[in-house]
Each structure stands twice: as structure tokens, then as C-alpha cells.
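One structure below.
Below is a slice of the complex: some chains, not all, each in place.
Letters are used for the chains, namely A, B and C, taken in the order the chains are written, and counting of residues starts over at 1 for each.
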Amino acid sequence: MAVHIPDGLIEGGTSAGAGVVAATGVGVCLRQAGRLLDERRVPLAGLTSAFIFAAQMVNFPVAGGTSGHLLGGVLAAVLVGPYVGAVCVAVVVVVQALLFADGGVSALGLNVANMALVTPFGGYLAFCGLRALLPPTRTSVAAASGVAAGFAVVLASLAFTVEYAVGGTGGASATTVGVAMIGVHVLIAVGEGVITALTVSAVLASRPDLVWGARHLGPDRSSPAAALGLGSAR
Amino acid sequence: MTGAAVEIRGLCFAYPDGRPALQAVDLDVGAGERVAVLGPNGAGKTTLVLHLNGILSPQAGSVRVGGLVVAPATQAEVRRRVGIVFQDPDDQLFMPTVADDVAFGPANLGVEGEALDQRVVAALDVVGMAGHQARAPHHLSFGQRRRVAVATVLSMEPDVLVLDEPTSNLDPAARRELADVLATLSLTTLVVTHDLPYALELCPRSVILDDGRIVADGPTADLLADRDLLAQHRLELPRGFHPSWR
Amino acid sequence: MGAGHGRTDGLYVAGDGRLHRLPAEAKIVATVGYVVAVVATPRDAFWAFAAHGALLLALARAASLPVGALVRRLRIEVPFLAFAVFLPLVGTGPRIDVVGLPLSRAGLWGAWTILAKGTLGVGASILLAATTPVAGILGGLDRLRLPRAFTAIAGSMVRYLDVIVGEAERMHVARQSRGYDPRWLGQARGAAASAGTLFVRSYERGERVHLAMLARGYTGSLPRLCAVPATAGDWATAALLPVAAALVTLTANLR
């Protein structure tokens, strides 16, 4: 279940509670994102959301002919910062539910909470912790984002288990579901981690200035768009 | 309006890394004139364009539009007067429908209701896209998107129209349709391009920008007939083309 | 490949019926109401699930939607069907034998619940998306007072979905054309490098779009899109679905 929670799996009260948490959390992120990005927020965040959506369609081989796809929560957080990243992923989740019928409408709060709040923020915290332990190089940033992305996938499955324990309707014990979910997600986490690390490393190679999580490495003026100063254009 | 529609004096601009992008550019464009700004990629053409409506601010020198100095204080009025059509129509069409996009500029100027609708209809009419209001940009052909991009600027009723590489990626038919539209406009127009035959077709006068300087200014046919001048500035006519052959 | 139906159109199927013409905000609220009623249905009230399903089918017929295509879209459910299959195997409590397999009673009920409620939920979402153009849904969210910044970002995302996905697909074709055919995760570097490049392209396009907005006088507040808001009559019409579903659920609960 590296995917959306459907209607009916978690009972109504829990879903509604998650909805309140999700709405509050995304509201806070929007305010923070607005402070960080001002009026450029709309096109930049919109394009980042479109990127996350497209990246989720990139299949990668797992093993023996099966393939997985990227979830992208930590990728977004490392690239554009946790607040903007969370908003971008929330937009993706809402659009998928309403425009593509992907993920239940009544479970929208749960899905936003898991994918747009728990994953990016949990992962970003882990990323910051790892980054602090490693030498300040681009390789460290890529490696930290990969490990954090893998960790965040497991964290999301843990969040699901908690939600299931509170309001699950499945008829299996939360422990059983939890063990199975986390077991499956450890495998998915490896793929997510490898792809996230490689993707971050690719961005660092061409536009290091665009990687939020690598700001501590200092400004980079080597790329033409940064040189044009368009980023600060008014 | 009298006198020069655009007056650029000693305009200098350097990139943050210190490389000069524009070096003491002087350029006057008369009201109603149609001028091509020719130059190879990297000559500073786009940087010049971004100064015309104050997106970039001069580090030295000045830009005036219809007598008004381009500066932060005059920004809103300057952006009404100077309409820029960017190279990639997908960058310019960012709203869900054609009508919303064409209305975006005038709505920012405070136009609303009936008057706004009229502007949208009139602008789409000029570019031959009347009746496409409700369509989404991604349902249009590339050539249609380019013409709608022109309409998004015309709806602001600008005094000066600036087109950045208007023919890039257009096939011959779309190229012709756009030229036909532009030829009917009586606006002051700057066409920034490396498409020399198009410049000859549309603009009686051209300037050549290379390495951030204006290196030539004269009738387009004369400039294009000077093969040495063109070659010096990494420009050349396609083989088989001759500027006097009409 | 090539032109045709854009991804940005979501599941929309053009039409001109009453359901198509209802304002989006009314339909969104009705969909949520319907799904809440479905979720609250007791799991053993089989007739009630049939009734809920009949409501959706009737609406799909009324809107002249191609039912076959809608049913095909249901395959989005496949991943959580896997979860449904898993529950009877590991569920708690008494077991019953189904063709030799000792399955958990509670787990079977769990699987049934996910199957029934999940399918009806997806069905309702498909119905909403199939009868409401994308711009309409975004406008509806706006009129439902979602934060302006959120709907504007969503609008910008939807606008550029086709552009970015198109770039991703062309990059995919270009990789394949040079013999890229990865068999295991270790060969994923090519795909990941493309993803990184795609991010840079998306971000730079965002910057260019911002410039184009500034050039047309954007100062940070998007002009409100004009659209006719829902009337009391529209709300009443839209309420028919959730009210009918609520009655079904209520009856099932009273029994």
C-alpha cells in the first residue's frame, strides 16, 4: 500500500480527525511557504507539483520484472524545502483524488496527512540529522536524502498502522497489519531511497543552487540562470 | 504620442558573475516604427527585452517609454505600455483557458466586467482566434498558442509590442499566419530575432546587437546585403536567399 | 504518443446534461456527502450497497457516460485489492474453511468492506471527474473557500501537467532509443538522472512563467476567475444523491 488509502478502510471518525489535522498542517505550510517564496509561490510551486506528479509516473525496476514508482515526499522537501514541498505534495494528492479518482474522497485527510505531512517532515528531520553528521559535501547531501527518503517510507507505513489501530475496519489485528505493512515497505523504501539520492545528486550536478537541502554548501553562481539573476527579478 | 516611443541611453548591465551583458546600448525607436533587433544567441537580446518593462533595472543609463522613465515607481504604467511576447508560448499561457489568459493582463490593470470581456474578444479577433475563448492552451496547436500569446499582450492595449524570437518552432504556415497578424498592427514593434528573412519581411529597419553592443543600425535590406557585416556577428542568410529577391 | 486527449483533462467526458451543467462546488459537496453515507453503511447490509451502486449507475446513465470506460477506470483500485486479499489470511478470531483455506471471519468481512466501500468511493469520484472539467473543479474548490494560494497552485500544476509529463515521456523515449532497458535497481541511474533534469526544467519554467506574469502586471494576487456560483436550486439538485444515500444508510442502520 505504497498508494492511497481507499474509502471504507478506516472508519469515518478517524478519517474526519485526520482531515482536521491535514487541513491545519497544510494551512501552516501555506503560510510558511508564502513567507519564503512570496508572489513567485504560485508558478514555482505549481511547476514543482507537476514535476512530482510526473516523477511518480517514472517507473523503476525493483527486481525480477516488477517495478515501483517514486512517491517523492522527501525528494520534494529536499529540493524546495519542507514547507513548500509539503504544499506541493498536498496539491498532488488532492488533484489525484478529485481529478483522477485516485484515493478515496473520505480518506483524503488521511492521505494528505501521510503523504504530505508525515513523509516530507519526518523525512526532512531525518535528512537534517544525517546531514549534520556527515561532512558538508554534495555526496553527503545526496546520501542523506536517500536514507531519509527510505526512512520516511517506513515512517508512513507506521503512520498508517497507527491510523489502522485507531479506526481500522479490516478485521486483522493492528500488530499483524503493522508487521506486514512495515515489512513490505522496507523493500519499497530501498527503491525510494536509491532513486531519491540519484535524483538529488543529478540536480546538484547541474543546478546546486536549486537544492534547498544543500544551501549550507554556499552559493553557486556557475549556472546561467542563476547568473542572469532572474531568481531575484522583480 | 510624439517623438520616440522607446529611448534607450547608455544602458549597461552585467550578470552577477561580472560578465557584461549590455554595454552602453543606445537605441531610439519612433512611434509606430517596426524595428528588428538581430543578433546571435547570447548577444544580450533577452536581457535588453527585460529592461524594456522594468523586469531588470539598468545598472547604468536609462530606458524611457513614451517619455516615461522605466523605474520601480513607474513600473505598473510601463508594464501596461510595453507588451512582451516571450519565446515559449507555454511560459506565457499559464491560465486554464484562453479567455482567462487574455484577461489576465487587463484584469491586473483593474479592467473588469463587460469592458474586460470586450478586450478579450477584440484581442482574440486581431490574432484570428475569435471563438476559442473556452479552450485550454494544451488543446491548441503550437502556432495557435503563439498567436494567443500575442493576444494576451494586445488585450493590455500596449503602445509598444516586443516579440522575442517569434518564429521559433513555427512551421511555414504558422509563420505566415503570424506575419500576417503582425503586419496589420500599427503599434510600435520590436522584433528580437535571429531569423533574418523574417526580419526583412516585417521590419524596414534593423539593428544588430552583438556582445552587448549595438554594432549596426540601418535599413534591414542594406544590413542583410552586407555579408561581411553579418559574418562578423555570427549571422548569415540561409543559402539560396537574397535580400533583393522579393 | 502524439496529440489527442491531454492528461490535463483528467477523466472528463464532454457532455451537456444536467449533471454536467451543475456547478462544481455543489457536485464536490454532494460527492463527499455520498461517500460519507457509504462509509457509514453497516457491512452486512448487502442490499444497501446494491442500492448505493444503483444510485451511481443511474446517474452515469443519466449523464450519458460510457459505463464501460468508467468501469475500466476502476482498475485504479488494484493496489488496495491486494490489501483486501491479505486480510482474510491474517485476520483474527474464528476461522472458516473456504475451499480448504482456513480464513478469518473478521478478515473476510474486512476484505468485503474495502471492496464494497472502496469501489463505491472510487465510482463516485469517477462520476465527479467525468462530468466536471478540470478548470471547473478548481473553481469549485475556490468557491468552497479553500485558501486562494492552494487553488492557484493546483491550477498552475494542472495547467503544466501535460507540458511536464510530455517532457518526461519524450525523455523516456529518448532513453529507450539509446538502448536503455534497465532490469534491476542498480541500473536506475539513467531514469533518476532524467528525473533530476526534469526538476531543473520544471523549476526554470516556473521562473519564466513568473517573469511572464510580472510582465503583464502581476503583483502577487491573481485576478478571480469569473464563473457563475451555484444557486439554491443547484444545491437542492445536487443534494439528491447524498440525501438518497443517507436514507439508504439510515434504513440499514435502523434495521
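The rule is simple: a contact is a pair of C-beta atoms (placed from the backbone, for glycine too) under 8 Å apart; a residue touches a chain by one contact, two chains touch by 3 or more.
Just so we're clear, the structure is a prediction, and the values are computed from it rather than from any experiment.
Visitor: Formula for the whole complex: give the number of copies of each chain kind, using the labels shown.
Guide: Taking the whole complex into account, we get A x1, B x2, C x1.
We take it that only the chains that are shown with their structure count from here on.
Visitor: Take the average of all CA coordinates in chain A, do the same for chain B, and state the distance between these two points in whole angstrom.
Guide: The answer is 40 Å.
Visitor: Two or more other chains in contact with one residue: find those residues in chain A.
Guide: 43, 233-234, in rising order.
Visitor: Listing for chain B: what residues touch at least two other chains?
Guide: Residues 50, 55, 94 of chain B each touch two or more of the other chains.
Visitor: Where on chain C is chain A touching in the complex?
Guide: 10-11, 28, 31-32, 35-36, 38-40, 43, 73, 76-77, 79-80, 82-83, 86-88, 90-93, 104-111, 113-114, 116-118, 120-122, 124-126, 128-129, 134, 137, 141, 147, 149-150, 152-161, 163-165, 167-168, 172, 182-185, 187-189, 191-200, 202-211, 213-214, 218-220, 222
Visitor: Taking the complex as given, what residues does chain A use to touch chain C?
Guide: Residue list for chain A touching chain C: 1-9, 11-12, 15, 26-27, 30, 33-34, 38-51, 53-55, 57-63, 70, 79, 87-88, 90-92, 94-95, 97-102, 104-107, 169-173, 176-177, 180, 190-191, 194-195, 198-203, 205-207, 210, 225, 230-231, 233-234.
Visitor: What residues on chain B touch chain C, complex-wise?
Guide: 50, 53, 55, 76, 79-80, 83-84, 86, 88, 90-92, 94-97, 100, 103-105, 107-109, 136-139, 152-153, 156
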